[in-house]
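All protein chains but one are shown at their positions in the complex.
Residue numbering begins at 1 within each chain, and the chains themselves are lettered A and B in the order written.
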Amino acid sequence: MNLPAQHPLRQAIAQAVQDVKSQSPMAPSFTNFVTMNFVANAQLACGGSAAMSFIATEFDAIAALAKSAYINVGTLLPSYSDALHAITADLNESAKPWVLDPVAAGLGQTRTDILTDMQHNPPTIVRGNASEIIVLAQLWGLDCGSSSHGPEGVESADDVQSAMEPARLLARFMAEHTPSGQAAVAVSGEEDLITDGTQTFRLHGGSPLMTKITGAGCSLGGVTATYLSVASPLVAALAASMLYNVASDAAAQALDALNQCDSCAPVRQALPAGPGTFQALFLDALAAATAEQVSAAEISEC
Amino acid sequence: MNLPAQHPLRQAIAQAVQDVKSQSPMAPSFTNFVTMNFVANAQLACGGSAAMSFIATEFDAIAALAKSAYINVGTLLPSYSDALHAITADLNESAKPWVLDPVAAGLGQTRTDILTDMQHNPPTIVRGNASEIIVLAQLWGLDCGSSSHGPEGVESADDVQSAMEPARLLARFMAEHTPSGQAAVAVSGEEDLITDGTQTFRLHGGSPLMTKITGAGCSLGGVTATYLSVASPLVAALAASMLYNVASDAAAQALDALNQCDSCAPVRQALPAGPGTFQALFLDALAAATAEQVSAAEISEC
Partner (left out) sequence: MNLPAQHPLRQAIAQAVQDVKSQSPMAPSFTNFVTMNFVANAQLACGGSAAMSFIATEFDAIAALAKSAYINVGTLLPSYSDALHAITADLNESAKPWVLDPVAAGLGQTRTDILTDMQHNPPTIVRGNASEIIVLAQLWGLDCGSSSHGPEGVESADDVQSAMEPARLLARFMAEHTPSGQAAVAVSGEEDLITDGTQTFRLHGGSPLMTKITGAGCSLGGVTATYLSVASPLVAALAASMLYNVASDAAAQALDALNQCDSCAPVRQALPAGPGTFQALFLDALAAATAEQVSAAEISEC
């Protein structure tokens, strides 16, 4: 059942979206090289500020100026195992909340070692696809009977529903090991599941065109970190995913309108607008989405 | 002479384009940092899937899930010499076909050492500009009297025709050292030459605007790897280059239409659409191109 318009969560989400627009918080990222330009532009578009770093001492210096941070293990280099160990230890020592995107969890020993090590300095939010959430819960010994069919590269091999229990277990584990006692897990897919370990919410909407551009998930992780600068883990995860659903729907509608626009017919009959145009429209939509629109997106409690 | 419409090669090319759209194969890349976002988006646009990695154990784990791979030596890091030696050995041990883009071949000792070493574990397809193809043949001791005027950075200093014999020698050498016994070389330029060492084809078309955006060649290499997941080296190289010619022509036509559109005159008189808009339109065109359109592109045997 869709949460009522006056639900306190909706108000907190609207507040988070508004606070990012007015405070422009900088959330530094240690993220993959493929999509980091898109991550930075998405953080800027929603009103935040971006900075990227890949050396522990540098990252710590930037994180000291920030209220939250983002780590994404998409592309690894030999120096990253030590760097990420030091960085996660520093973040947790300074009680700085951070978001993990466990890209391609389960693929390769270096990645497995890095993600396994993070159990000792866990994040505040994990955002991933279903396979990544299931695998991460397994790596951390939070067994719940679920097993992943994946990974199949960076795409999910499992449906969102099958990650519900692992997501809850992860959220509870992180909440227990996080200074604030609060944590959240966001499972992205055709529908999204977001849980703080106690309550679980289901989000609908979001355009399938998002799977046709690289970095949709990575940049959602970055924007989640931006919101984590101004909100609790649950509210930050909900606000970012709802923003993404609202913005991707708006961009998809604008793409349709472009392709059906009579006055543009000579252009679009030759070449329908597709993923290249969609990517630009999506950044436009991230910037255009209002706190009211984001907080009014469909959300139901499981 | 343009190949007849019913030529078996055209049918195989149409099949490859269609198979990528329906099977969505993932072809992992070890590619340069400048253009990797564009490589990934181009692979997605043509219907494939992307994953990037720069550590040997990680790359091997991803490649084990794939039917082909892509290596591009555009930007090197100190760890790459060992990583690429291990990766190319692993690819060839597991008889996995792969595409090499020998970006800026001849420039710098590290690059020369890496490309020279690849003779021991050769790729299945090489795609490069004329200078890169000539230099690579020289590095591998496949001397044919050609000598490059280059390199001049990452741009070709030689014309396509002068790379014809080096391309054939390279293709024959790779075919002899590849488990399948099949290989191909694609020389990109104003016109493209594509050879399997026996037959050589010439492709026309393709917009000169492609030289105004970074990553045209790199992303063509990635898309060639995507097609290599579902087709022979010759068919994959032809299909990818013909797709690029068809799509860049379509994007250039759409750009012209935008600039001549009466209803957009207030926008375009102030600022004609140029390379920024072209980049988005090109991704749109990669996604819009049909198997029929690609396989019908002009192609003649030399």
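Following the convention adopted for this analysis, a contact is a pair of C-beta atoms (placed from the backbone, for glycine too) under 8 Å apart; a residue touches a chain by one contact, two chains touch by 3 or more.
Quick caveat, the model's predicted, so the values are computed rather than measured.
In the complete assembly, the contact with the undisplayed chain comes from B:273, out of B:17, B:273 or B:288. From the options A:3, A:17 or A:50, the residue with contact to the chain not on display is A:50. Within the full complex, the residue among A:66, A:87, A:125 or A:203 touching the omitted chain is A:66. Touch with the chain that is not drawn comes from one residue among A:70, A:173 or A:282, which is A:282. Considering the complete assembly, chain B touches the hidden chain via residues 32-35, 37-38, 74-78, 104, 107-111, 151-155, 211-215, 263-264, 266-267, 270-277, 279-280. In the full complex, chain A touches the omitted chain through residues 26, 28, 33, 36-37, 40-41, 44-45, 49-55, 57-58, 60-62, 65-66, 77, 79, 250-251, 253-254, 257-258, 260-264, 279-285, 287-288.
As a working rule, only the chains that are shown with their structure count from here on.
Computed from the mean C-alpha positions, the centre of chain A lies at a distance of 32 Å from the centre of chain B.
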